[in-house]
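The following block contains the structure, expressed as structure tokens.
One chain of protein is taken out of this complex; the other chains stay put.
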Amino acid sequence: MAPVVDFLQNSLDGLSAGAAYALLAVGFTLIFGVLRRANLSYGPAIMLGAYAATWLFLQTGAGLLVLFAVAVLATVLAGTYVERLCFAPHRKGAAAAAMVASFAIWMQLEELATLLLPRHLYAFPALYEGGPLTFGPFFVRVESLLILLAAVAVCVAGWKVLYATRFGIAVRAVIDDPRAAELSGIDVGAVSLRIFAVASAIGGATGFLIVASHEQVTPMLGMWSTLKGMLAMMLGGLGSLPGAIAGGLALGLIEAHSQWYFGPQFRDFIAYLLLFVLLAARPPWMNTRSAY
Amino acid sequence: MDEYAIGVLTSVGLLSFVATSAYLLLIAGELSFGQQAFFGVGAYAAGIATAMLGLPLFLGLLIAMVCGAAVAALVGLPALRLRGLYFAMATLAAAEMLRILFELFHWQVEVGGEVVGPDGTQGFRGIRWVFERGVEPLGFLALVWGMLAVVLVVIHLLERTRLGSAVRALGEDPELAGTLGIDVLRLKLAVVAAAGALAALGGALFAHHNTYIEPRNFDIMLGVHTLAYALIGGLGTVVGPLLGVALDLGLLEGTRVFQGYRMIVFGGLVALLLIWRPRGLLDERVVHWLRTRR
Partner (left out) sequence: MRWLLGLAMALSFEAVAQKAEARLDCIHTGKDFIYDCVIEIMRQGQPVTDLDVRMSADMPSMPMAHQVKPVTARATSTPGEYRAHLDLEMSGEWAVKLRLAGPLRDQLVLHYEFDERGARPVRGSGRPPRK
């Protein structure tokens, strides 16, 4: 019975971690779907948001709601900055230039964050003060459930916006075919900017949830978010929101089980191996048309 | 020349190997986030060759290049049909897998009373071949730049042949290149292997310069930085990547006044530069203009 219990508990842990990955993947996917480019500054913008909230907390001891607002706001500001500097100028041109520019700004944002808070570890107020929920031999952290809830909420809200608003129609049109959308009179630039803001807002919220649930902030957050988010996005098949959620959850599950059966080093190895194999094999649900 | 300048110039030379490796793939139309892994393969291969198998340096460099090309081809083959971000992510995944393999790689032998060899995350110490023969920093600098010069000249000459045109055609428009009779997949694989060998050569030299390597040396940061150097230096000529490296390390040193703000300044400058010049400073137009001035 014990191995089954372990398996199920690991699955729960995997889904908990996966919820955060899913949220990260959603942000990457929104940007990728609309702009056809990967934003390498997404993780660092989230980090800057989390750092801004931490800085405010250290200065004023503000409450969770205020910190949440600050994190989201800072991330949206950073995201807008990135969009204007790295993506808007290259809309019709080279994708490589946009991505390398976003990498340069990644470095910039990370340095800004570490100038704000130079140390390697900062405490962050807890999202939830109580202990984990237990049922039978299993336990689930309440924080993880909250993150999962957030992922579901984002999904539902996203679906509503995409299918019940004019903005949503414009977004779907641009995702389908940017040139046709433009010819139909849609302001692709404005759509890109707004999607960037939405993705950054989701990112800021995700960052807040992650650091509050772990009760600490480290400079690794930028790189970590970027890697996990991109990995999850690609595992779920680029460019679809449900895919992003599925990819995130799948990544969480794969990591949890790999770590249990093979150890921490293999956890990352197996995730990368799976991605590589999927890319090489190109199953039909993995959209591998030439795309940046 | 003072030791500091020699150090900076040696670093510029070594990083140029990886940057030029990324350049080769860029002109063939692909972004690679993984050249740092072949830098690592070369470093470990050469280190093992000279420090553990007692082979002379030049043999070690050769072995490094062969290993780099082989591993690159091995990794490139399944990913050959991928393009754009998919190819880039595949290279990233492969590079990280290789780095984790370095972390798991333990092989030590006793050489002259000392235990030498890769020890997983603890790294690989004692790559002393160059050091033990009393080669001064200036001498090693000459070696690095000598080899780099040979490599750059060879690539430059090749770029002016039909092979070079084929590679650039591949980069511009693979479908069109295919209809022109270019074996697109084979050519791409050749570029991948050549880029791997080049990065590996740099890694081999790096290992002997540092006398110590560890898996962390070969992580994503190195790869993305050198990719950026290649793009900002310019894709029009093979000395573009070198220019990119020199700009960062030169600017870094020249702007000691920006200490602590270096990445803020440099990152911003890079983003702005790319708006003005999406294919780098020495892009194809500038190079063409320079060539047709006489």
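Letters are used for the chains, namely A and B, taken in the order the chains are written, and counting of residues starts over at 1 for each.
The rule is short, and it goes like this: a contact is a pair of C-beta atoms (placed from the backbone, for glycine too) under 8 Å apart; a residue touches a chain by one contact, two chains touch by 3 or more.
Since the model is a prediction, treat every value here as computed from it, not as a measurement.
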Quick one: which of B:L62, B:L77 or B:A142 touches the chain that's been left out? B:A142
Considering the whole complex, which of B:L249, B:L269 or B:V286 touches the chain not shown? B:L249
Using the document's definition of touch, tell me which of B:R83, B:R125, B:K188 or B:R279 contacts the absent chain. B:R125
Touch list for chain B against the chain that is not drawn: 3-4, 7-8, 11, 14-15, 56-57, 103, 112, 114, 121-123, 125, 128, 131-136, 138-140, 142-143, 206, 210-212, 214, 216-217, 219, 221-222, 225, 249, 252-253, 259-260, 262
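One rule holds in what follows: only the chains that are shown with their structure count from here on.
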Rounded to a whole Å, what is the gap between the Cα centroids of chain A and chain B? 30
Along chain A, where are the residues that touch chain B in the complex? 32, 37-38, 40, 85-86, 89-90, 93-101, 103-108, 110-112, 115, 223, 227, 230, 234, 238, 265, 268-269, 272-273, 275-276, 279-280, 282, 288, 290-292
Which positions of chain B touch chain A when the two form their complex? 26, 31, 78-79, 81-86, 88-90, 93-94, 96-97, 100-101, 103-104, 220, 224, 227-228, 231-232, 260-264, 266-268, 270-272, 274-275, 278-279
